[in-house]
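Input: one structure, supplied below.
For subunit A:
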Amino acid sequence: MTRRLADSKAVGVLVAKLAAAIGRHNRQVKNLALVGIKRRGVPLARRLAAGMRAGRKARVPVGAVDITLYRDDLQMVAEAPIVRGSEIGFDINGKTLVLVDDVIFTGRTIRAAVSELLDYGRPEAIQLAVLVDRGHRELPIQPDFAAKVIKTERTDIVDIFLKETDGRDEITLTRT
Partner candidate 1 sequence: MKAENKDRLLLRGGTVVDPQKQTTRRADVLVVGGCIEKVETSIPAAEGTEVLDCRGKHIAPGFVDMHCHLREPGREDEETIASGTAAALAGGFTRVCPMPNTEPAVDTEAQVRYQTRRAVEAGFARVHPVGCCTKARHGKELAEIGSMVEAGAVAFSDDGSPVSDAQVMRRVLEYCKAFDVPVISHCEVRELVEGYANEGRVSTRLGLKAGPDVAESAQAARDVLLAEFTRARLHIAHVSARATVDIVRWAKARGVQVTAETCPHYFTLTEDALASFDANYKVNPPLRSGDDRRAVVAGLADGTIDVIATDHAPHLKGEKDAEFDAAPPGIIGFETAFSLGYEKLVLGRVLSLADYVARLTVVPRRILNLPAAAVTAGSEAELVVLDLKAEWKYEPSGVLSLSRNSPFLGSTMRGRVSAVLLGERLFRL
Partner candidate 2 sequence: MKLRSRHLLGIEGLDRSEILTILDQARTFREVLDRTIPIVPALRGRTVVNLFFESSTRTATSFSLAASRLSCGCVNFSKATSSVSKGETLLDTARNIEAMGVDGIIIRHQSPGAPHFLSRHVKAFVVNAGDGAHEHPTQALLDAHTLREKLGSLDGKRVLIVGDIAHSRVARSNLLCFTKLGAKVAVCGPPTMIPPDVEQYGCKVFYRLDRILHEVDVVNMLRVQQERITSSSFPTVREYRALYGLTVERLEKLAPEVVVTHPGPVNWGVEMDFDVAEFSRALVLPQVTNGVAVRMAVLFLLAGGDAQADKAG
């Protein structure tokens, strides 16, 4: 049974809300950069950067990390066809990074992404922004910014669709 939690319009509102929260919190921060987690964290980070441009002098750079090589389950070969690679086109040393993903669940992806970022250098700080927090954490990791918190069962599936990757903006919950 699949239920729609947000349509295109609602997703737009959530993204705008998230961008505003990040911008507000980092008003004083000069060296701000966003890093999206592949795949859907990346377009989301780009949208957030665009949404934050209004209130800032400089453009906020956006990078991407592919956490496949940092995961703690070695199923990746079967799952991920090819490691797509990380693309961080700026020096992260001394920067305040906002790690962006579409949804936070167990926290393991975030753990892997943080590990990877630290191999690129020593950022000033790392914050975490997600569109949806669906709970059921397995690690002591909490988002600094979550546009929407959803109560779910462990076995529920939360799907986030974005225009850039899926052709539409939508959030659904499937109960199994």
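What to note about this one:
Convention: a contact is a pair of C-beta atoms (placed from the backbone, for glycine too) under 8 Å apart; a residue touches a chain by one contact, two chains touch by 3 or more; residues count from 1.
Regarding selection, all candidates are chains of the complex that A comes from, given by their letters.
All figures in this text were calculated on a predicted structure; none of them were measured in a lab.
One candidate among 1 or 2 touches subunit A in this complex; it is 2, while the rest do not.
By the touch criterion stated above, subunit A contacts candidate 2 in their complex at residues 66-78, 81-86, 103-109, 112, 115-116, 118-121, 136.
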